[in-house]
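Before we start, here is the structure in question, set down as structure tokens.
Here the complex is missing a single protein chain, while all its other protein chains stay put.
Let's turn to subunit A:
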């Protein structure tokens, strides 16, 4: 038995946070990984037992999501974004260099057990391209050289801090945070840095700001009907069924049409 009672208690605690216990499965699997180093059979069976599910059901969930690993992970997870933008800006070159340097392929762990390398999809930091992650912390604006330095520091056990986040702990410790247990590192790193502040800095230089509430700036379109301009886009709700159908966001295209049509038929918007 590798799962201690404390872990079982914590798994039950997570299950108790939700209106329906099954909602806890994703964070529970994160906790299993933080303790076991991957999603183990015992971890799956324990989650199944607590949530009154079959092991097959839990396994089906665990295999769907890319963050859940079925083989033991290294101490650190190193991700290189190779989605289009980062790839073009240099992510492909960085990933090639790291595979070479670490002598591993994608989704493999170095012989010393220190680093698991993986190419990752867009991590929502495109203005910092090319982007890497260590244990899901950002390492922005990387080059092949900086990437090699980074992994060498990690392997040497040196203190490494994210370019916009906290001191790097370990992949397991990160998984524990994702399970919902805070680690006290929230106040490390800045609120924002570099590209995040680009527009704000330009606005400050130029003295630009949003209008003051109640100010007299008019809309960009010709019609400055103020209050009336707002109510014009309001639409009488149709039958609940029709309304619910329009609220569907499965298809951006059809939804945009749905959004436009009421404004058009209302007539008020015809002056532009």
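Points to keep in mind about this one:
Quick note on the criterion: a residue touches a chain if its C-beta (ideal position, glycine included) is under 8 Å from a C-beta of that chain, and two chains touch if they have at least 3 such contacts; residues count from 1.
By definition in this document, contacts and distances are computed from a predicted model.
Within the choices "ABC-2 family transporter", "NADH-quinone oxidoreductase subunit F", "FtsX-like permease family protein" or "Putative tricarboxylic transport membrane protein", the name that UniProt assigns to the complex's undisplayed chain is "NADH-quinone oxidoreductase subunit F". For the chain missing from the display, the contacting residue among A:3, A:38, A:55 or A:126 is A:126, taking the whole complex into account.
Checked against the hidden chain, the listed residues A:11, A:51 or A:98 yield one contact partner: A:51. Counting the whole complex, the residues of subunit A in touch with the unshown chain are 17-20, 22-27, 29-30, 51, 60-61, 64-68, 79, 82-85, 87-90, 92-93, 120-130, 133, 135-138, 141, 143-144, 162, 164-166, 174, 177-180, 182-183, 185-187, 189, 191-192, 194-203, 206, 208-211, 213-215, 217-221, 223, 226-227, 229-231, 233-235, 237, 240-241, 243-253, 255-256, 258-260, 262-263, 269, 271-272.
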